[in-house]
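A single protein chain has been removed from this complex, and every other one stays in its place.
Naming follows writing order (A, B, C, D and E), and every chain is counted from residue 1.
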Amino acid sequence: MIDRLQIQAFVERALMEDIGFCDLTAEIVIPKHATAEFAINARHAMVIAGIEIAGTVFSRYVPECKVELLVEDGTRATKGQVLARITGPARGMLSAERTALNILQHLSGIATLTSTYVEKIAGTKAVLLDTRKTTPGLRILEKHAAQVGGAKNHRLSLADGLMIKDNHIAVCGSIKAAVATAKKMIPVLTKIEVEADRLDQVAEALEAGADMILLDNMSNEMLREAVAMVKGKVPLEASGGVNLDTIRGIAETGVDYISVGRITQSAPAVDIGLDEIIRT
Amino acid sequence: MIDRLQIQAFVERALMEDIGFCDLTAEIVIPKHATAEFAINARHAMVIAGIEIAGTVFSRYVPECKVELLVEDGTRATKGQVLARITGPARGMLSAERTALNILQHLSGIATLTSTYVEKIAGTKAVLLDTRKTTPGLRILEKHAAQVGGAKNHRLSLADGLMIKDNHIAVCGSIKAAVATAKKMIPVLTKIEVEADRLDQVAEALEAGADMILLDNMSNEMLREAVAMVKGKVPLEASGGVNLDTIRGIAETGVDYISVGRITQSAPAVDIGLDEIIRT
Amino acid sequence: MIDRLQIQAFVERALMEDIGFCDLTAEIVIPKHATAEFAINARHAMVIAGIEIAGTVFSRYVPECKVELLVEDGTRATKGQVLARITGPARGMLSAERTALNILQHLSGIATLTSTYVEKIAGTKAVLLDTRKTTPGLRILEKHAAQVGGAKNHRLSLADGLMIKDNHIAVCGSIKAAVATAKKMIPVLTKIEVEADRLDQVAEALEAGADMILLDNMSNEMLREAVAMVKGKVPLEASGGVNLDTIRGIAETGVDYISVGRITQSAPAVDIGLDEIIRT
Amino acid sequence: MIDRLQIQAFVERALMEDIGFCDLTAEIVIPKHATAEFAINARHAMVIAGIEIAGTVFSRYVPECKVELLVEDGTRATKGQVLARITGPARGMLSAERTALNILQHLSGIATLTSTYVEKIAGTKAVLLDTRKTTPGLRILEKHAAQVGGAKNHRLSLADGLMIKDNHIAVCGSIKAAVATAKKMIPVLTKIEVEADRLDQVAEALEAGADMILLDNMSNEMLREAVAMVKGKVPLEASGGVNLDTIRGIAETGVDYISVGRITQSAPAVDIGLDEIIRT
Amino acid sequence: MIDRLQIQAFVERALMEDIGFCDLTAEIVIPKHATAEFAINARHAMVIAGIEIAGTVFSRYVPECKVELLVEDGTRATKGQVLARITGPARGMLSAERTALNILQHLSGIATLTSTYVEKIAGTKAVLLDTRKTTPGLRILEKHAAQVGGAKNHRLSLADGLMIKDNHIAVCGSIKAAVATAKKMIPVLTKIEVEADRLDQVAEALEAGADMILLDNMSNEMLREAVAMVKGKVPLEASGGVNLDTIRGIAETGVDYISVGRITQSAPAVDIGLDEIIRT
Partner (left out) sequence: MIDRLQIQAFVERALMEDIGFCDLTAEIVIPKHATAEFAINARHAMVIAGIEIAGTVFSRYVPECKVELLVEDGTRATKGQVLARITGPARGMLSAERTALNILQHLSGIATLTSTYVEKIAGTKAVLLDTRKTTPGLRILEKHAAQVGGAKNHRLSLADGLMIKDNHIAVCGSIKAAVATAKKMIPVLTKIEVEADRLDQVAEALEAGADMILLDNMSNEMLREAVAMVKGKVPLEASGGVNLDTIRGIAETGVDYISVGRITQSAPAVDIGLDEIIRT
């Protein structure tokens, strides 16, 4: 779910950053007419994200090369599985290789970690959410990877959702006043979420007509009370200090969503290799 | 060590990505003349990187605000330490907040992980190196963070160093032929590194006049033999499968450099908080 | 409600387009140190939109000049009312003049036409909505002007709202299936609107859990039936063939929203003049 | 008469503005391999402008789609006439649809209004001129549409023509001095136009060697006197307060050109529809 | 005569090109708080062009520095004359130095060579013209330098003047037909120049109503005949094979303009030095 012009602009910027004025090694050491065969493979079990973008890196930089994708985003690859084959002019393919791998390893890392979180809450009604804690310049790519790994997306940007926090409430006087102002002004297909630190705020947010309530840093006990209080009238999102040890317990409180910054902000890259044959 | 125009361009792109058409919440809920005081603080011990860039996020977006940096890059912050204070118009500061934190948490995460690796090899002659395994669009920022954490930088881009790998050697016929071609063509302040998988390749690279040799995926035993063989004539870089458990042993073989992709590719974000007071 | 980086980028592009390589007349005919006083004034009654952006045109192009805004967006200016005064270096101010006026006349034209539509439905519960029928490159500015004129905003872009139309429904098999798929995939703060051409579709959309229903090209009779059927459970938007003659009747059917493409797509520019004094 | 790189850049910016991060509806609701057939048609009589650009929107965004243009710019389309057919992948075509229509409706609106003005002065020697009163970012497109509708273009930007106004004259001391300075400095293929409010200024401009004279806000009587005085030595442009009621009278005074800001600044969009069939 | 936004964009691109990711030397070797004093001086007699742009390089990159310009464009500097003094933070000033000098040496080189050509034709009525033979990316800067050196500008771009050449004439059937088509379509402040290789073409161009005639590669004898034939009705431009030896003879034929590609395309850089004092 990423616009193709966004992908193209991202890929061009990424290639220009890594290559700079020129790839000295490829230009000097690789003969102009050498050809290459690349096989990209998973070095351990992982969830793939970004395979089309990685393919685009090669086809954008070397339009003459042939890109064959053997998996699609969301594939649970096994150790050793070949993900893609690329054949074509060696020079350009070697220049593009690192950029393609950097993207694929990063996004698959996010999808893989996300899927681990998702598995932890399997069987509960809770759904994992991503956040705006993403790497600058990679917002939509990382949110795509999170979705591929099984999460739903929270806001894509500050322009597509309202989130009223305690400070906002303080300056507006009350949740009710803040929500009322917001309702009058927001685009009609946009929802309003209110952050609550205490149960009375949950009640107030509900009454004010919030579309969704963020339960921030609450104990599981409080979460359960909030769930009981709201009775499914609006979705509840639990947030704060969620990790692989705590998420199951949180999910079992009955909240609708659990948001986790770590899946985009702290996912280790997966190990994806590239076997290459070069022919002159 | 980052050019200021690079930083400005990065910061503008990051802000525009996160904000989009407008920050609906700030525009709607925060009164135009409200002011804010932000205190950015470390929630655990960490090495700081990117504090000036985070400051630039605020001053670029809200030229009227006052940014006071209390640490500099490289500072080992303690839990609870205040890193910066920003005061000024609330709306713009709230819109810029997430972008500033995303950058600071990411780069400080890299600096902190890097410093952990560096500590592991303290007392040996080995120096930690970063790689080109960086997040697309953040190359120079992540390399800066690695340097702040105690690593040295390997190539910034494909345009500022030559790296001759086995495949290059294969198409050129021999290490000697590849290095000779390279020497004739490269910019004069640029070095040539040759990758060796075997000890005979180390000998050949040395004889060919390589400026530096990469020992790829060698056992510590082999590394020691390579060190003995090269006798300090050119620096040796060990690479492949390095982690916090193995790095000390590798360092003790006597190699000059150890390169680690994980420090830029898999560093978890550190936890940095932002306390805010808003006044109308 | 427009991000300031968006405004800056827009203003720079607009200036560069109008000026090109250089303003031949100002550079050749106006002495370097001449100064100017500009008074921007409304030549008839109008609703002002874009006054800050017009001011930014001058201050961006001529940082030395002093910009004094005498009204704000939303002001109902009377014939002859002075809207802003700018004083400073004549050359740059003359070069920027046309760009500032083009923006101000266009956006105030939209706000003024919008307010005329809004007045027509005063006293009903219906709220005027804008659409995505905007001039390419001016989306957020024109939506801002519509809001200033009294309308609410519909989607800012295709990324912040779902709109399921008849064709979508056809390929999905049913409204129910389409909405179910959508609910599973969309960002959590984003709403789903379903387009209905017939009353049975309204019922189906309601049952499927649509957040809002678009009643497309329905007669006022049908609109009334839809309103009766939905009983306020979700907001209803009437759309299609709305003009100044028909809008009141539509509003009186009890729909929540009426969307009108013309307010952004066909608003004539208002007449705003600029009196200037130049001194050498 | 628009450079193709200008068109491409405009189309890309327009698409990215409307789509944003992604077209949620198309991505979620439309199956990946669905195909579509679009027929673009005129819903009333109109003069077409921008049909190639509208085609470029589709072919740029969806290179796989087939674009068949059935008219060309300048065509006087009748009610119901099919203007273009596009077939190809449904998702991308749906994402591009609104952008293509927005451009086509806007530019055809300008061409249509322009042609109405042109018809009013048929049989006189007067030629309609456009102005720099265009929408920021659309200068060359709107001037193209005006030309398609039968107008000639005045300056494209401030860099390709000199226009000496009363204020310029005031700072230079006299029309003669201003024109002399201008002649010495301007690019050799560029003309100088002088604005005259009074008949003595017309005489002075003529004597000073102006290439063209702008008669600003003169009565038809004064226009006739100016025509008699100038005797065809240089072209005369009438300007100010021109509308569909007054233009014929102005044209009959014998002026060479009549410039009208409204044709670009206040043309209502024409109604162009898009019939679509989607197949899975 | 260059738009300031054009200059700013040019300067930013130039700095980013020369500095790249960072200025390694300045960042590593120069202490952060060191200050510098630069004196830019002419190492031989020359005509200065680009001094404001050179100043902008410093002030854009190091807003804190103080730039004092001691000459202005057009100054005939003598050997050793100090052109500007800059004082401020040493690091940034050192990083910007080469870019500033490259611009100043290049543009002053053009102005100086141009002035040499201009001197050769002093006392004749001929005026020197530049051409579109400029370095890509520097069109307006080089044309500015040519003007500073005493030339007039020919077209700035293909959008601000018509030039009908033999091939155009061939496809149109005749000069008359080509000019007639052109007159009908061009913007009203734009002139039409016709290229003539033979005297009968000069006559035909004159009759067709060309605004200016280019006499291409004619002998001085032919030029004289053309001058006699045209009798000052339109300006005549001589072109082709003009150099410092031939230009006087050409000028004495009585032509109005002589265009020379070499002044922009082949001007050697002048020698401008920079004396620097750095203090820690």
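Simple rule for what comes next: a residue touches a chain if its C-beta (ideal position, glycine included) is under 8 Å from a C-beta of that chain, and two chains touch if they have at least 3 such contacts.
Keep in mind it's a predicted model, so treat the numbers as computed, not measured.
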Sole residue of B:A26, B:L162, B:A178 or B:I272 that reaches the chain not shown, by the stated touch rule
B:L162
Among E:V29, E:A45, E:A228 or E:L244, contact with the omitted chain is made only by E:V29
Even though one chain is not shown, chain E touches it at residues 10, 13-14, 17-31, 34, 90, 94-95, 98-99, 101-103, 105-106, 109, 132-139, 156-164, 167-168, 170-172, 178, 181-182, 185-187, 190, 261-262, 265-266, 268-269, 276-280
Residues in chain A touching the chain absent from view:
12, 15-16, 19-24, 27-28, 61, 92, 95
Chain B residues touching the chain left out here are 1, 3, 129, 147, 152-156, 159-163, 185-193, 211-212, 235, 237, 257
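Here is the rule we use: only the chains that are shown with their structure count from here on.
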Relative to chain A, which chain has the most distant C-alpha mean position?
E
Which chain is most remote from chain D in terms of Cα centres?
B
Residues of chain B that touch at least two other chains are 19-24, 27-28, 95, 139, 156-157
